[in-house]
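The complex is shown incomplete by one protein chain, all other protein chains being positioned as in the whole.
Let's turn to chain A:
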């Protein structure tokens, strides 16, 4: 009897420190299908993947592989049973060759000695299966591009002769034409009867590749559907639990776009060049662009983290020179950085110490009074924390971001620069942050928001600036489509991208 399902998981639950990350999740993967696993950050996709990979042990439930129940307590057991995993972070050794990486720890031997020739031959065979001929098995991994390293990871997964390969955000580091290559590899694998569990945030890929889609939300199974039955909108609604328009609150009443608060004229430094833009009070300006296009650098230029060396910056119509963050802050500029943990927070300090960081550095005489105001802000932002003394590292991402926001609002800025304000924050907290951003605009702040998530830019911004190669490539009006933004950001028309 030929089994339809390569894998059946039932009632999988997993908690960390008493916090449930997965509860009672079912998953069926058919032979030879590409099965999409989607959900917001924190929905439990990675946890489920790691349970199947033997990285975490499940608390309850069972997994059947080709009809036989399996229980992994170590990743190697999963590999041997036929589940290979390509993680988002590569596990390759840069100074070893491609072949050595693939057969690390299980090198083919001839008469007890490692046979380089056999290793190379098998590696070439693996690449053959994948339809790849551009990688030399004898070259060091250090010399490969990110896309090629991704292929090596897949070849390594394939070398265990798996029935299932799970891939976590496999395209997150790939350029568009490299994604095409991955599509080809995946179709060759499924033609051989290998099933793919595909975790991704990117809607287009999910719909291009997947036969069926399983949606997780808050650690629970929402539904499994045939991809053909779903539209993108419906899928988003399943993931988010509400429609997109409800995720982004409407413009707050009383918002009026006022006079110009900040103006850049041909501003540049070594990182960005010839940037001219205008921010008005009461306005939310979105900034889109690919990774490395200079979005963050524009914010850093304004806030003095990496000051502009060319061009002019005007605040309320007057020339201003900003060389250091302190100067920018005293002129009413707040910069909420992209990487909360690395550049936004002092993790070992308390909630209150973090909230007072800016005011203590720039207006120390007001630090005493700010404490009371900070408490008020925390209540307004509905911060979930035990109290002012709690160490901030114990808060969730969304609550940490609220403290960062409070830290800047205490300095009473007029211009707020937001860099990926909702990165790593779950949907509920995200909605709350969007509402806060709306009300800040209503209160007359000028807001410039950088984001990689196009729906966020489209849903929040009054107009959208697009960066490309360190320059402003376009300014798009309210209501622009994702395609229009992508086109401006990549310089390629949307039809070419899809092709």
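Methods note: contacts are C-beta pairs under 8 Å (C-beta built on N, C-alpha and C of every residue); 3 or more make two chains touch, one makes a residue touch a chain; residues count from 1.
Just so we're on the same page, contacts and distances are computed from a predicted model.
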Which of the following names does UniProt give to the chain that is not shown: "Xanthine dehydrogenase family protein subunit M", "RNA polymerase subunit sigma-24", "Autoinducer 2 import system permease protein LsrD" or "Anaerobic sulfatase-maturating enzyme"?
"Autoinducer 2 import system permease protein LsrD"
Quick one: say which of A:135, A:385, A:436 or A:465 touches the chain that got left out.
A:385
For the chain not shown, which residue from A:99, A:165 or A:345 touches it across the whole complex?
A:345
Quick one: say which of A:6, A:70, A:416 or A:429 touches the chain that got left out.
A:429
Of A:329, A:418 or A:473, the one touching the omitted chain in the full complex
A:329
Touching the hidden chain, out of A:39, A:82, A:170 or A:398, is A:398
Go through chain A and note every residue touching the omitted chain.
16-21, 23, 42, 44, 47, 54-57, 72-75, 87, 89, 91, 218-220, 303, 305, 324-326, 329-330, 335, 337, 342-349, 353, 356-358, 360-362, 364, 367, 375, 378-379, 382-389, 393-400, 407, 411, 424-426, 428-429
